[in-house]
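Beneath this line is the structure, given in structure tokens, with notes to follow.
Heads up, one of the protein chains got dropped from this complex, but the rest are sitting where they should.
Per-chain residue numbering starts at 1, and chain names A and B are given in the order in which the chains are listed.
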Amino acid sequence: MILRRPFFWIILLIAAGFIYAPLHGNNVSLREDLILVAIAIILASNLNLMIGYTGYVNFGHIVFYGLGGYVGLYLTTVRAWNLVLSALVAGVVVSLCAFLFGLAILRLRGAYFALATIGILQAVQAFVSNFDPWGRSTGMYLSFNSYQSLGGARRALWITYFLIIAVMALSMIVSLVIKNSKFGLGLFAIREDEDAAVVLGVNATMYKAIIYSVSAFLPAVAGALMFFKNGMIDPSIAFEYMLSLEGIVMLMLGGQGSVIGAALGGTLYEKLRSYLLTSPVLSNFHLVIAGGLLLMVVLFAPGGLIGWVYRLVPRARKVIE
Amino acid sequence: MNSLLEVRGVSKHFGGLVAVSDVSFSIAEGEIMGLIGPNGAGKTTLFNVVNGVYKADQGSITFAGEDITGYSPDKVVHLGLARTHQIVKPLNDLTVLENVTVGACFGREYLDKAAARKVASEVLQRVGLGDRADTVARSLTIAGKKRLEVARALAAKPKLLLLDEVLAGLNPTEVATMIELVRTIRDSGVSVLMIEHLMQAIMSLSDRIVVLNLGRKLAEGQPDEVVHNPDVVEAYLGFPDIVDKLTRTD
Partner (left out) sequence: MSGVLASMIDGVLVGAVYGLAAMGLSLIWGVMDVINLTHGAMIALGMFCMYLLFAATGINAYLLLLPTIGIGLLLGFIVYWMAVHWVVGRSMLMSLLSTFAVNMMVIGIGTAVWSTSPYNVNFVLPGITLGAYTFTGNHIAAAISAVVIALALQLFLYQTRTGKAIRAVADNREAAELMGISSTAVLSIAFAIGIALACTSGALVSTLFPFTILSGGVYQLKSFVVTILAGLGKPFGALVAGILLGLLEGVVTPFIAVSWIPLIEFGLFVVVLVAFPQGIFGKRATA
């Protein structure tokens, strides 16, 4: 049934593009560019489930990514587990924690919830910084041997890349499926008017907890894969508040509430960011520009880029979801 | 006729303010019960307690033989008790059809999306919103939004429908249409408890009436008795003959 939606095939096409482009010609620098775009899309797509679909702003979204990285790296390095298994377990563990935490903080509405998510990010970072088995503030390093199990460092990097592209495609597919499902309709009802939704029979408490934990799963898996690829993790790079903020900017830029919005926003912003970081302009201006962009979007185009497209071409809504 | 809803000794207070005090009544199957009283009498609060938005401080509520005291609103809808709101709550950025589909998806029958959409279309035809199915809810008129509230509640296939001032803000034509709609709802087998200030409507629709004042039940019974009850006249109606004047068709 999902196969009947044209956008599903567009997603597969995009993923195929991501795989083919750097592979053809063994273009490692393109791969490194695209992997950052893919991560951006993964984070933005899953954040969209909370913000765009359910109307709950998660400022601390990056915590899932960082925790996934930690669990994954711990399992591959300290426990010498297989990469795919570690990544999946990381996803399960983090989304389980998210579910439990979610039940507690999702009782909070609107802004209180948003603030609580910042708190969770800071709390987890503080905790991990003091947690011995995970290297406290020094973090953990991947032993070079870990790449051997995948056939050497060069092959390992390509395999990790493909896995991340798969996670990216999955993120978008999950978004698409939920958007068209009964569960998604319940989320939209919660977003529009939570009290009315409950009176209409939506079990808001359970739905919110479920979507919160779903929105944690793939970012955690991606984190496990990405930090494995990078070979190291520490609290400051795992829980970079900046990445959380950028996720929000990306989503608003592309257009929250749609699947393509997250992908568009992620791609555009990532391009912008790499341009800024390599230009003579100090990297900290990228924060100013990100903030400025966000402000422009909120004030003038709350539907983001795709919202503008939908207004020009209303029929696009059916195909480009 | 069996008792579909039984409210027994229900009280609800907010801090020092007593909103509802020791109210009891019951509604039979196939009945339209009117709930009237001055503003602030506790009518909407009573609705909120019955459908689970508030927890009763005292008393019990039994619906179709099951004790639903303390159940959350979503659980109550699944049992077949739906309600509309006095101040309408449309799901603004969803279309009219999507709004009603929500009602059908999460109501008593808990349908899947495709089946729910069919039910929603039928209900929209019934309430007269069929041609507005793809309009965004935000852009409806107040009358349209009120009909949307009713449609959403109906889509849940309730056994009992709580209507909270569904006629407020409507012009005479719209009122007449809505009154007819309520009648057809009852005729299709759904019992109705309606809060209303419009006495013509109450008199023409209700099988029985309950009167609340200052949180307490003041009177209950057949419409004719209730409106001539001196306490009711004093607390709410004003003149003994007012209802006769209002319902006289000239």
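Here, a residue touches a chain if its C-beta (ideal position, glycine included) is under 8 Å from a C-beta of that chain, and two chains touch if they have at least 3 such contacts.
Keep in mind that this is a model prediction, so the values were computed, not measured.
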*Where does the absent chain touch, in terms of which shown chains it meets?*
A
*Which one, A:12, A:28, A:78 or A:126, makes contact with the chain that was left out?*
A:126
_In the whole complex, not just what's shown, which of A:40, A:105, A:165 or A:309 touches the removed chain?_
A:105
_Touch as defined at the start, partner being the missing chain; which of A:47, A:75 or A:116 qualifies?_
A:116
_Residue by residue, what part of chain A touches the chain that was omitted?_
51, 55, 57, 104-105, 107-112, 114-116, 118-120, 122-123, 126-127, 129-130, 245, 248, 252, 282, 284-295, 298-299, 302
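The working rule: only the chains that are shown with their structure count from here on.
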*When the C-alpha atoms of chain A and chain B are each averaged to a single point, how far apart are the two points in Å?*
44
_Complex interface listing, chain B residues touching chain A_ = 51, 53, 72-74, 77-78, 83, 85, 89-94, 98, 101-103, 105-107, 110, 112-113, 116, 152, 156
*asked:* Help me check something: in the complex, which residues belonging to chain A touch chain B?
replied: 180-182, 185-186, 188-189, 192-193, 195-204
